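Excluded from the complex is one protein chain; the other protein chains are retained at their positions.
Our next item is chain A:
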Amino acid sequence: MSTLGFSEEQRDCLQEIINVAMGLASDKLARFLNTFVHLQVPSIALVGASHIPAEFENRYQDTEAALVSQGFFGNEGVRGEAIVLYQMENAHKISALLGYEVGDVSEIEMLTDISSILTTTFLNGLADQIENSLSYSAPRVLSSVKGDMSSLLRNTSFHWEHALKVDISYQLVDHSFNCDMILLIPGEAVTNIQRILDRILEDY
């Protein structure tokens, strides 16, 4: 991970908090899909938000994709916007698992549900561990046809300074399902998060 301001100890602390939050989200997802989810350690990286469109261009450019975005607000200046990116090919696998027809209108609803499970369970788990509590705005879904994901990402991320990329890969029992979660956060939130991490580290 880029060390943009994070010490090795802070990075380890954030990674562990994220692993625990991810475990909660996977458990919820497994229950929702009625299957077992192989959990992998998510890789995290803090980057400038302006780099986000370029970072994801290759993975999402030549494919139909969807972006689900949800704002979050907490105490101590912790706030931001969580976005989850899906390749529609991956989304179709989940639709099939849940018994939807591919291309069904409700597929978008399903994506909203899954994103909501992933982001709110994940962020609540994260907030609990840093003794914070978060509120959320309603999720917003943006679909992209081939080629316009980077402009969607540009429009979503341009007013934020930093982005915490969390690369999530779920292995379901008989299929793999990948998506990316990105937390867009303002500069002062990074400083606040560092302060909170230091407080946790002081306890140990």
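Throughout what follows, a contact is a pair of C-beta atoms (placed from the backbone, for glycine too) under 8 Å apart; a residue touches a chain by one contact, two chains touch by 3 or more; residues count from 1.
Assume contacts and distances are computed from a predicted model.
Taken from the listed names "Peptidoglycan-associated lipoprotein", "Response regulator", "Inner membrane ABC transporter permease protein YdcV" or "Ethanolamine ammonia-lyase large subunit", the protein name that UniProt assigns to the chain not shown is "Response regulator".
Only one residue in the set A:Asn19, A:Ser50, A:Ser116 or A:Gln194 touches the chain that does not appear here, and it is A:Asn19. Contact with the undisplayed chain is limited, among A:Ala30, A:Leu97, A:Ile117 or A:Val141, to A:Ala30.
Interface note: of A:Ala96, A:Val145 or A:Leu201, the residue touching the hidden chain in the full complex is A:Leu201.
Remark: the residues of chain A touching the chain excluded from display are 9, 12-13, 15-16, 19-20, 22-24, 26-27, 30, 36-37, 39-41, 129, 200-201, 203-204.
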